[in-house]
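Left out: one protein chain. Kept in place: all the others.
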Amino acid sequence: MATAHRHKLRLDPKTREEARRRLLSIRGHVEGVLRMLEAEDVYCVDVLKQLKAIEGALDKVGELVLRSHLRDHVVTAHERGDVDTIVEELLEVLKYR
Amino acid sequence: MATAHRHKLRLDPKTREEARRRLLSIRGHVEGVLRMLEAEDVYCVDVLKQLKAIEGALDKVGELVLRSHLRDHVVTAHERGDVDTIVEELLEVLKYR
Amino acid sequence: MATAHRHKLRLDPKTREEARRRLLSIRGHVEGVLRMLEAEDVYCVDVLKQLKAIEGALDKVGELVLRSHLRDHVVTAHERGDVDTIVEELLEVLKYR
Partner (left out) sequence: MATAHRHKLRLDPKTREEARRRLLSIRGHVEGVLRMLEAEDVYCVDVLKQLKAIEGALDKVGELVLRSHLRDHVVTAHERGDVDTIVEELLEVLKYR
């Protein structure tokens, strides 16, 4: 998992900040579902709807980070000389996305 | 969203407890990613891996709740007389799952 | 795979016909992509777009069949007495949907 190129490549600060902001909101959403689950009469489908909404919000964060990674690191991999690593680790993370 | 049958149908207590337990762990996982994102040298693919792991954990909670809903409420819908509502709200929540 | 209840439960004729109609169109779509792939200058992203469209069309067929299964067989499982089989085989097929 610790690969040589990791030390050179970094998530850009603006995307990092935006991802943080969104994850804070996702944490709040998870806490909302935890509160829902304290009620004895919570209905299954209402829980399923909230879980789906949280996954949608996580997908959005993933898309942000992926766009940033593509623009900053993937499109320059040939110049940098780490094509194999970049492509295989990206395919791994895209599986079943 | 508030449907007549909601007041009668409840997530069973054991599943509710198990879902809570898992969501507490998911909240911890989200907080872990928030800490990762504080580091200036965090690598995009490491963030994407963690987001994917969190989605996998949410899928597990969803499967638990879905199994419970199917066993306790869906298989008895015809007897209860709320087939239309049960089927349509379930299909809605399964979309793009 | 061959379960006792299979011999009693059948996909309703109207849905069966609609599924057939849609799958004929999907076969045509697959043949369209096969023709695309004969061209030496086909572009990767154009192929990916078509594959995605075919998966979308298959999802639609799946939703049709699932709705029919829920309405005709799942909501009556308790009356029929095959809850365990119905729930587990359904969860199996919904995984990673």
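Order of writing sets the chain letters: A, B and C. Residues in each chain are counted from 1.
Everything below uses one rule, namely that a residue touches a chain if its C-beta (ideal position, glycine included) is under 8 Å from a C-beta of that chain, and two chains touch if they have at least 3 such contacts.
Keep in mind the model is a prediction, meaning the values are calculated, not measured.
Trainee: So there's a chain missing from this view; which of the remaining chains does it actually touch?
Mentor: Result: the unshown chain touches A, C.
Trainee: Tell me, which residues in subunit A touch the chain that this view leaves out?
Mentor: Residues 63, 66-67, 70-71, 74-79, 83, 86-87, 90-91, 94-95, 97 of subunit A touch the chain that is not shown.
Trainee: Since one chain isn't shown, list which residues of subunit C touch it in the complete complex.
Mentor: Missing-chain contacts on subunit C: residues 1, 6-7, 9-11, 13, 16, 19-20, 23-24, 26-27, 30-31, 33-34, 37-38, 40-49, 51-52, 54-55, 58-59, 61-62, 65-66, 68-69, 72-73, 89-90, 93, 97.
Following the convention adopted for this analysis, only the chains that are shown with their structure count from here on.
Trainee: Give, as an integer number of Å, the spacing between the C-alpha centres of subunit B and subunit A.
Mentor: Here the centre of subunit B sits 18 Å away from the centre of subunit A.
Trainee: Can you check how far apart subunit A and subunit C are, centre to centre, with Cα atoms defining each centre and the answer in Å?
Mentor: Here the centre of subunit C sits 29 Å away from the centre of subunit A.
Trainee: For subunit B versus subunit C, what separation do you get between their C-alpha means, in angstrom?
Mentor: Going by mean C-alpha positions, subunit B sits 24 Å from subunit C.
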